[in-house]
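I have a structure I would like to understand better, so I am pasting it below and will then ask my questions one at a time.
A single protein chain has been omitted; all remaining protein chains appear in their positions.
Entry: chain A
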Amino acid sequence: MSVTPEKKAPGVRVSGLSVVYRTPTGELPAISGIDLDLVPGTITGVVGESGSGKSTLALSLLNAVQSPGRISAGSVEIDGLGDVVKLRGEELRKARGRHIGYVFQAAQNSLNPLKTVGKQLLDLGRSHDVADLRGLVREAKDLLGRMGMDGARVLDSHQHELSGGMRQRVGIMFALVLNAHLVVLDEPTTALDMITQATILRIVREVHEERGLTTLVITHDLGVVAEVADRLAVMYGGQVVEQGPTMEVLGAPRHPYTQGLLRAIPRLVGDIDEARALPGRPPTLGTIPERGCVFRDRCVLRMDVCETEKPPVVSLGASIALCHAVEAAADRDGRADIPPAGGLQEVVGAQGATGVHEVRGEQP
């Protein structure tokens, strides 16, 4: 799974990013102080439960947080664009689509129901002052053909004439057709059946490598991440609690939340009862604690310090975790020996139908 980063693939540096939502009870944080680097030419996966702030993070990369939300602090530096948070008006509009491609969740209807795909493609071309509209159509047909569809027929279709998997490929086409090299996919395979899901993930991977992209995949499905992502960020309560190379994070999870997530996956072989659900509920906007660790209420390794102190950033190998317990363990032994619960192999096992076989997890 080695990726050769091409020159065109931009790097992205998210630092100190916070987004708040205005509510009747004041401004509540959806994500707070996120630091995340997207390495040029890699696929980064962001996983987390509903409400953990994944989609807010994804929209922030396009400075497109929807009202009543707003980016309250931090920056999103994208190579070739600068700080996206500072972009406004026409500059921002032109960056969207041309520099950053965004692919919507498959279940969502991201096409105008009254216009054919082709006409919407022309709208896209005109919006970005594409002089050679014929060339654009040719490019779109190539991309669609590349994804196993009849380009001419798809361009002549309305949204309702396409299946979920086809719509998703059309969405990917729209994200790439202007030659954007940073692509954000928000839940790209949610609501698709397993076969279509595997196809879409294969396409994402292939197109990513062919075109030399920097890709961010938002998902709640660890299997998806295991299949496509080079690097992984785990979100909880509006923070990235653990990040690092996918194999490292899934193979030897450090943060108790990541461990809990992996333990909760039912195995394809063995008893369903072996899967342990994480007790408790994720925090909502209003219940995110202001001080201390956001995960402490559900944490098995909870300590007194978790109540009051913000968890430290602990670097271990190539990955980073925000956790007092991880830090304590590292201090004690000079290395993290919190036993990883549920290694990568089992995640792969759970994803049997999507056919991951090139990744190998390491069991302790």
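In this text, a contact is a pair of C-beta atoms (placed from the backbone, for glycine too) under 8 Å apart; a residue touches a chain by one contact, two chains touch by 3 or more; residues count from 1.
Basically, contacts and distances are computed from a predicted model.
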> According to its UniProt record, what is the protein name of the omitted chain, chosen from "Inosine 5'-monophosphate dehydrogenase", "Multisubunit potassium/proton antiporter PhaC subunit", "Peptide ABC transporter permease" or "UxaA family hydrolase"?
Replying inline: "Peptide ABC transporter permease"
> For the full complex, which residue in A:L111, A:L155, A:L250 or A:C306 touches the chain that was left out?
Replying inline: A:L111
> Which one touches the absent chain: A:Y21, A:F174 or A:F295?
Replying inline: A:F174
> So that we can see where the missing chain sits, which residues of chain A does it touch?
Replying inline: 62, 64, 66, 93-98, 102, 104, 108-116, 123-124, 126-128, 158-161, 171, 174-175
